[in-house]
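What follows is a set of notes on a single structure, which appears directly below.
Left out: one protein chain. Kept in place: all the others.
Read from first to last, the chains carry the letters A, B and C; within each, the first residue is number 1.
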Amino acid sequence: MEKLSNNQIAWRAAQDIVAGSYVNLGIGFPEKVAQYQPKGHEAIFHTENGILNFGESPKPGEEDWDVINAGKKAVTIRPGTAFFHHADSFAMVRGGHLDVAILGAYEVAENGDLANWSTGPRGVPAVGGAMDLVHGAKRVAVITDHVTKDGKPKLVKACTLPLTGVGCVTRIYTSLAVIDIEGGRFVLREKLPSISVEDLQAVTGAELVIPETVADLIVPEL
Amino acid sequence: MEKLSNNQIAWRAAQDIVAGSYVNLGIGFPEKVAQYQPKGHEAIFHTENGILNFGESPKPGEEDWDVINAGKKAVTIRPGTAFFHHADSFAMVRGGHLDVAILGAYEVAENGDLANWSTGPRGVPAVGGAMDLVHGAKRVAVITDHVTKDGKPKLVKACTLPLTGVGCVTRIYTSLAVIDIEGGRFVLREKLPSISVEDLQAVTGAELVIPETVADLIVPEL
Amino acid sequence: MDKTVADLATAVAGIEDGMTVMIGGFGGAGSPIELIHALIDRFRATGHPKALTVVNNNAGNGHVGLAALIEAGMVRKLICSFPRSADPVVFTELYLAGRIELELVPQGTLAERIRAGGAGIPAFYTPTSFGTDLAKGKPVEEFEGRSYVRERWLKADVALVKAETADRHGNLTYRAAARNFNPLMCMAAAQTVVQASHIVAPGAIDPEVIVTPGIFVQKIVQVSHPHQEEDLNRANATYPLEA
Partner (left out) sequence: MDKTVADLATAVAGIEDGMTVMIGGFGGAGSPIELIHALIDRFRATGHPKALTVVNNNAGNGHVGLAALIEAGMVRKLICSFPRSADPVVFTELYLAGRIELELVPQGTLAERIRAGGAGIPAFYTPTSFGTDLAKGKPVEEFEGRSYVRERWLKADVALVKAETADRHGNLTYRAAARNFNPLMCMAAAQTVVQASHIVAPGAIDPEVIVTPGIFVQKIVQVSHPHQEEDLNRANATYPLEA
């Protein structure tokens, strides 16, 4: 089955970020979204460890390890960067001042529940800022492969893994489709042209609502 | 009956401020305490509108009306002054970071209750920072005339006016005496030599506990 | 990104009847006189906005700024800590005549409620006001043997704020004790409107010294030589000020 690469999923998510938005990108895969901002669409990125409006990664050897993102990767400052402490930073998050948060997922349920912090009781649990971010933005979106490495659905009727947040996700960008969560249902908005609705439904763990218009999910080679 | 002037009461209160203390002085009469700091006893004054370590009043005509105290009087900055916003300022207060708050009083009860913000339902009520300050300092002291203008006791069994705080006052500097509140009782520590314990009791609205040693309250002419 | 607007009238255009408006300042320090006067100008010309709920530490002084806003009859309710002042005639008369509502809040609780509104904290406990008339009707809880009062967050539709320097992204600095409630109100309003003495390019303010990050600011208007309320009152000025 054809599917989008992570870069392509990130590209698609980036297209929905309105110019001038304040955006927080989760650690890891979501960080890729920043590089696919449409030209001239200036978004401002927030990292919860205390920087607003940071820039891209420095060249190797030019890192300043006091200028890092939430994933502890080196970033850079830009004209208009601001520094602040953790309480102010999470005031931005919890207070609803971010326009968009884009997060990864282990599972997303059709009611908007998200599981993305724990794969169960094994090992050392670590939550970081995930539970704050899911309540922090006007729009909480997820980017994810449509299925797990074993081919199991990540979009499910109800999450089986420990929850990060209840009813918080409104849009999911997957390797196969763009899906909104509305009224506790998965609503299909876009899908790869090469995949039928039936095939998509077969790898989705809850019923897809199919509106009259489903757009083609067209993404450049990346 | 001999009594101390307001300046003298303020002087006496100032002598108990340990060098290096962080101190908030209430609006009006308590502001006088600052000028009687013993030489070399550097205390640091906090004003709840956002200045730590402010200095004395500027000369007339040299006021900067963005550099004011809680009473809206012009003050000055000093080496080491810091500015901050109101939430940080009341974090200092409520969080117990001040060593001493010195406040005025309409009434103080023997259990430490203080009434100093409202004389009743007439007129426009105004509370300001008083209710925060009574919970804000490691030591909350009151300076006051021993009696009202009508000669009625201000140190009472129970407050009759609306309370500012419950059980918050630990020491009272009056025009006649220095009194601690301990175990819900007024304990006499110092009195003017010219006044007998009986005379003092007569103008005090609750029983004075008289310990073995009561020091003379000796204050310079001011 | 450029949050500057051309003039004061545009800056206050989004304020509608019945809205809650936070206004920065403590006494005269940090009071956005020009934004307030622009709002009164609009009311005089159009009859709107009216029936406002205003949040400020005080109730205005003399006949300028917040006092003039109240005097113009635009304010239905005031939420403040200290509505007494050297020259409080405007508020006092309306209040005693029962023509303006007052919610009296201890100053530290007012600051914390505004911060909570901005920080997404719907309620918190404070020792302040426990056992007093101002705690009446509020839930009380004991923690480690001490009693605390539960207070709710305070949010606004609009905040009117005075800053010293703004960059075009809305990053702000303030001047001395004119800071006071201004940074908190920036956080707690859906729309924060700032008058700044200086507007500079992004990057012109050191990122270490920014007090209000731009995420909390929606509109900026330049007022190069703002009036200071205290100066106006000492000169017995009244709204409208002479040009």
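In the analysis below, a contact is a pair of C-beta atoms (placed from the backbone, for glycine too) under 8 Å apart; a residue touches a chain by one contact, two chains touch by 3 or more.
Treat the numbers as computed from the prediction; the structure is a model and nothing was measured.
Check the options A:41, A:86, A:138 or A:152 and report the residue that touches the missing chain.
That would be A:86, which touches the missing chain.
Identify the residue among B:30, B:136 or B:205 that touches the chain left out of the display.
Of the candidates B:30, B:136 or B:205, B:136 is in touch with the missing chain.
Out of A:67, A:187 or A:210, which touches the unshown chain?
From the options A:67, A:187 or A:210, the contact with the absent chain belongs to A:67.
Which listed residue, B:38, B:95, B:123 or B:184, touches the chain dropped from view?
The one listed residue touching the chain not shown is B:95.
With the full complex in mind, choose from B:12, B:32, B:46 or B:154 the residue touching the hidden chain.
Among B:12, B:32, B:46 or B:154, only B:46 touches the chain that is not shown.
Using the touch rule from the top, list residues of chain B that touch the missing partner.
So the residues of chain B touching the missing chain come out as 19-20, 22, 42, 44, 46, 52-53, 77-84, 87-88, 90-98, 135-136.
Of the residues in chain A, which ones touch the absent chain?
Those residues of chain A that touch the unshown chain are 47-51, 64-68, 72, 77, 83-87, 89-90, 93-94, 113, 118, 123-132, 135-136, 162-166.
What residues on chain C make contact with the chain left out of this view?
Touch with the absent chain occurs at residues 112, 116, 119-127, 141, 143-144, 146, 148, 152, 173-176, 206-209.
We adopt the following convention: only the chains that are shown with their structure count from here on.
Measuring centre to centre, with centres taken as mean CA positions, what chain is farthest from chain A?
B
I'd like the most central chain, judged by C-alpha centroids against the all-protein C-alpha centroid.
Answer by centroid distance: C.
Return the distance between the CA-based centres of chain A and chain C, expressed in whole Å.
The computed centroid separation for chain A versus chain C comes out at 36 Å.
Return the residues of chain A touching two or more other chains; collapse runs of consecutive numbers into ranges.
Touching at least two other chains: none.
Please set out, as single numbers or ranges, the residues of chain C touching at least two other chains.
115
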